[in-house]
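The complex appears here minus one protein chain, its other protein chains still in place.
Naming follows writing order (A and B), and every chain is counted from residue 1.
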Amino acid sequence: MKTLLTTAASAAVLALSAVAAQAQCDWKPERAVTYIVPWGAGGGTDANSRMVASMLERKWGVPFNVVNRTGGNGVTGHSAIANAEPDGYTIGAATVEINTMHWVGLTDLTYEDITPLALVDIVPASVLVRKDSPFESLQDLLDHARENPGELTASGTSQGGIWHLALAGMLNAEGLAPDAIRWIPSQGAAPALQELIAGGVDVATPALSEGKSLVESGEVRALAYMHDTRMEALPDVPTTKELLDSGWTLAAWITVSGPAGLPEEIACSYEAALSELFATEEWAEFKASRGADVVSMSREELAEMLRTSNVALGETIEAIGLAK
Amino acid sequence: MDIAAILAAVLAPKLVVTVVVCTFYGAFVGAMPGLTATMAVALLVPFTYFMDPAQAVAAIVATTTTAIFAGDISGALLRMPGTPASAAYVEDSYAMARGGRPRTALFVSLFAACIGGIIGVAILSAAAPQLARVAARFSSDEMFWLACLGLSCAVFVGGASVPRNFASLFIGLAIATVGIDVAVGHPRFTFGINDLLDGISFIPAMIGMFAVAELLRNAETRDPVRLGRLKVEGLGKAVAAGWREVRGRKINVARSGIAGTVIGSLPGAGADVAAWICYAISRRFSRTPERFGKGHTEGMIDGGAANNAALAGAWTPALVFGIPGDSVTAIAIGVLLMKGLTPGPQIFSTDALLVYTLFGSFFLANLVMLLSGTLAILAATFLLRAPRSVLMPSVLILSMLGAYAILGSTTAIWIVLALGLLGYLMSHAEIPIAPAILGIVLGQVVEDNFMVSMMKAQGDLSGFFARETAAFLGVATILIWGLLLVRAGLELAGRRPAASSRETNT
Partner (left out) sequence: MSPGCAGQTTMINRTDLLAGVGLFVLGAAMAIEARGFPSLGGMAFGPDLFPTITAVGLMVSGVGIVAEGATPARRAAAAQAGEQARALWPMLAVLLTIAFFALTLPVLGFHIAAALAMLAAVRVFAGGWGLALSVAIVAPVITHVIFYTFLRVPLPWGLMAPLAW
């Protein structure tokens, strides 16, 4: 509830400041805008971004064309956003990977190469097991992994991807070897969940929102939600904050961002437009349908979050030995 | 479930109008090279927001159904498959169109697609939960063998001698190795180009190897017959001939409709894999396998029925478990969630009417497709009576823009150029194209699943036979490969004349 209130409050503040600043922040696109999504059609980033694009489109009356530039575990799409002309006609969905890719040596790209405009979604990880798994709680699982390192396997995304960090970081924070549960890379959450159900791996750690329908149908059990507060749609799943001494949490996030060097005028116009859209009933309904909360951050807060998240993820990656 | 209630829901004017409009939209997008059924659905998503759930589902179903068929239109007329699902039998439909029967070829496709689609949805509505239970238990071990089995289809679809089929397959596999590898994330053969990290994109590759290669072959000859002005037969004659062909192959349609549905319901194996496998089966059991690839309708009927049936199959794991069978159903799941509906076993009880409306719209879409498909065929064949000096440049610009549309980068055009040249050289050396395309499609699936299995079993190869289903599939694959090796040996020893077909070269 508290988050909702603060969200609503900050949205209101933003809306006010948007009105106050209207004098300058009144740039609007005059032709089609390209909206780059670094991940494939059908995923969470894609769904959120298409929604944002269609709302911007209705607000400004020019097409916002979503382009899925997948590949290289996010490198291709993020490079396309960062390398675009900073004229406001190319924006995109920069995701948490902008802060992990450079640590694992995939690219030189960092959060400094983009201009964050708005936070779209926060997507915490989960710990999922099959319905007939012997592990009834996260503690069971961790105890077993501690005694039998390397016996269990887990999946969720590519090697060094965000859900891999979620698992390895949690093991590390709890004093286990980061590979006490071996990571099996996959091409995304859907094939990983398939492996989990088919008995190919013992654990999956994708976003809880991605495993939500399987949890509800009883095919998999959610042992933990890697967040401070429980998910409203699945209130029975305990958080890692409650369960673990280390209080480990990890969430991915999705932003709307432009390339670095976006003129202030354009950036603040986007910020104003997006905060207005995120305060609408339509957006709230959309988020609720996906079992997610409406989030909101000013550009300054978001930039600060990018900085701290970059450091924190860098430490995790260093600790679990994936840094290059 | 009350039949009257379902009928009322399916035949509600709003739903029927949605289905009709979306079949036209699907026909248009599907016929555009480079624009896949997935893309058509992705472009549809913003509109579904204004629809009620049943209408949204019907829109997606109608769009994909026609888009998959319409992929045959540019395939037959320009040798440029509109969607990957049409690639398996493009040589046949193209050869037939060049032989003066373009409309017959397309009506064969249309009728096969319609019946295949109806078989698919009939099975879907009857057996969705059972099918999904089998499919959902497939791990990387089973997927690996399944993909290997898919690769052996290459040798049956190619139509040339064994060394040439294998050469083509390995060229395709070589192309598939480009990009980041799944195990450690090492970029392979990317030459520092970011756009290649995800591998060589399939659509530009296909456009290059089929359409641009054909353009190049055309450019080097002054022979006006090749891709010149198309001879088009009368509509009535084409419909009758098309229907006769399909009617005469009841067994093929039934077999591929069923097999296509089953393959489509396997997660990750979509309409394109279904078309390839059923084409290969068709060739295997045909009394005239030597006529495949040269304008023979048998394989077209099998492939065309299979890919539309697979669309219905792909909904099975999506509806029952919320695991998408392909990227279209992945988007569809997102749309359902947006509407507050969670796919899963309980959807059959909580939202039964929606599920049955979905089945109903599938039936309806397949029937309406007969109308919109006919109009699309008429429009397309009319346009293609244009002279060679207009048609060829049109193919060129469509190829380049179709590729660009998929990748959003000029790298796509360079891929088209390079693979167009490769396809041209291959056809000169009489190396078939089809197995290479299959290699590109399945190469990554084989490798990903192999690596995942190896990492799970920590390098123990016997892991591939540890699970019952996997062991069965594995033994089957190895037996088939053994037979192929024997055949290759016999051919080389000269005891069997090498069937070095000239493809559509002559």
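Worth a mention:
Going forward, a residue touches a chain if its C-beta (ideal position, glycine included) is under 8 Å from a C-beta of that chain, and two chains touch if they have at least 3 such contacts.
Fair warning: this is a prediction, and the values are worked out from it, not measured in the lab.
Seen in the complete assembly, the chain not on display touches A, B. Which of B:Gly99, B:Gly248 or B:Pro393 touches the hidden chain is settled by the complete complex: it is B:Pro393. The missing chain, though absent from the display, is touched by one residue of B:Ala174, B:Leu235, B:Leu367 or B:Ala471; that residue is B:Ala174. The chain not displayed touches subunit B at residues 28-29, 32, 35, 39, 43, 161-164, 166-167, 169-171, 173-174, 177, 181, 183-184, 186, 188-189, 212, 215-216, 218-222, 387-390, 392-394, 396-398, 400-401, 404-405, 408, 410, 413-414, 416-417, 420-421, 424-425, 428-431, 443, 446-447, 450-451, 454-455, 458-459, 488, 492, 494, 497-498, 500. For subunit A, the residues in touch with the chain missing from this view are 30-32, 34, 63, 65, 67.
Heads up, the rule we're going with is that only the chains that are shown with their structure count from here on.
We define each chain's centre as the mean of its Cα atoms; on that basis subunit A and subunit B are separated by 33 Å.
Interface residues of subunit A facing subunit B in the complex, by the touch rule stated above, are 34, 36, 40-43, 46-47, 50-51, 53-54, 57, 66-73, 75-76, 79-80, 104, 106, 153, 155, 158-160, 182, 184-187, 190-191, 193-195, 197-201, 212-214, 216-217, 219, 286, 289-290. On subunit B, the positions that touch subunit A within their shared complex are 38-39, 41-42, 45-46, 49, 136-142, 179-180, 182-185, 187, 194-195, 197-199, 267-268, 321-324, 327, 330-331, 333-334, 337-340, 342-346, 407-409, 448, 451-452, 455-456, 467.
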